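Note that one protein chain is taken out, while the other chains of the complex remain in position.
When the chains are written out, they are named A and B in that same order, and each has its own residue count from 1.
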Amino acid sequence: MDDFDLFFLALDYVGVAVFAVSGGLVAARKRMDLVGFAVLGCAAGIGGGTLRDLVLGVRPVFWVFEPAYILICVAASCATFFWASHIASRMKALLWADAIGLGVFTVIGCEKAMALGAPPVIAVVTGIMTASFGGLIRDIMAREVPLIFRREIYATAALSGALVYVLLHEYHLPKPSIVGSAFLTTFLVRALAITRGLALPVFKPHNQPKAEDTPPQP
Amino acid sequence: MDDFDLFFLALDYVGVAVFAVSGGLVAARKRMDLVGFAVLGCAAGIGGGTLRDLVLGVRPVFWVFEPAYILICVAASCATFFWASHIASRMKALLWADAIGLGVFTVIGCEKAMALGAPPVIAVVTGIMTASFGGLIRDIMAREVPLIFRREIYATAALSGALVYVLLHEYHLPKPSIVGSAFLTTFLVRALAITRGLALPVFKPHNQPKAEDTPPQP
Partner (left out) sequence: MDDFDLFFLALDYVGVAVFAVSGGLVAARKRMDLVGFAVLGCAAGIGGGTLRDLVLGVRPVFWVFEPAYILICVAASCATFFWASHIASRMKALLWADAIGLGVFTVIGCEKAMALGAPPVIAVVTGIMTASFGGLIRDIMAREVPLIFRREIYATAALSGALVYVLLHEYHLPKPSIVGSAFLTTFLVRALAITRGLALPVFKPHNQPKAEDTPPQP
């Protein structure tokens, strides 16, 4: 394992920890106990990668023989139980750390599919899946409106990074530059979403409004 | 691949596309953006088959080396983004196309289990799973009451088709007649549900009503 791989592994752990904290913050909003924090922390931290490994047929899933991932999730989400108020006041910092996690997870998702010889379009899917399904599972468990269905760009950042990954991979560039470019693209698109509130247009029904489209009567 | 298989593959693609449109229609009701349409479209289109392959141990799952499935889901759900109002006004046609998908997915679910040598009761389970869990995942993601728990017959149509499949399979009939009969049974039972509002009786508590059973006071 060379320096680049080591650096990337460190970023991976940072991403998992930050996602686990996001699980803890949802648990805090719902006034859960420590076990609830740990469950939502693990769901957010390793849920996306677990689904990716399952559909790709990697077995067992990545964290079974690398308990560090589970331990990081439990530690990070339990820390949130005790320091949630402090963490919440640093929400801005957390958003940026989450953007790093988003970039790392997108790249890992693409890499794993490519390593198995899956077609590029599948690598894009597993990239998005790794990056955004942990949060989706967290939100479904906690009965929140899933983040990826809210207005601000999130999964789209993973999509753009994954597209860069498969494109540069087609041109046989050296791995560090593929990984670096895909990571930076994801991170920058997400950064634009955070700083400028970038969002895609939502669906608007354009002709004949139907009963279910009218607002409920007071 | 002979003519029958080719015809059946075409029906499979139609089923996936129609299920993906159903995902798009839910996304439209929730005013999502294009990414939300694609995510719900994929969940509805390939979610059931993905769960089936996972429990049967088929790896990787069917769409990983056949990207056509993902592309059909994305295309169909994104088309819904632009034409949802037109599609909604053709809801009747969509219901019938969905009934075709239901029949095809039930048959494929039974077939895959039988091919692995699983017992008939498991083939029935994977038949129902393939046909109805895509819609279940779609509804859970979008926080809707899952369609299979609503009154009209849906999973029951898949159940009856799956029963026909395993029964005829026991008698070693030729494959096209097993497939055809199971498909038609599912389709016809669902057709009765659509045209006559056929429904199973729901649970009614018969003695001592408890607090939670009384209607909320105005």
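Some notes on this structure:
Basically, a residue touches a chain if its C-beta (ideal position, glycine included) is under 8 Å from a C-beta of that chain, and two chains touch if they have at least 3 such contacts.
For clarity, every value in this text was computed on a predicted model and none was experimentally measured.
When the missing chain is restored to the complex, the residue among A:V35, A:A93, A:A115 or A:L192 that touches it is A:V35. When the missing chain is restored to the complex, the residue among B:V16, B:V39 or B:L56 that touches it is B:L56. Within the set B:C78, B:I140 or B:L163, the residue that contacts the chain not displayed is B:I140. By the touch definition given at the top, chain B reaches the unshown chain through residues 54-57, 59, 113, 116, 118-119, 121-122, 125, 136, 140, 143, 145-146, 148-149, 151, 155-156, 159, 199-208, 210, 212. Although one chain is not displayed, chain A still touches it through residues 27-37, 39, 42, 50, 54, 59-61, 63-65, 67, 70-71, 81, 84-85, 88-89, 140-143.
Just so it is clear, only the chains that are shown with their structure count from here on.
In this assembly, the C-alpha centroid of chain A lies 28 Å from the C-alpha centroid of chain B.
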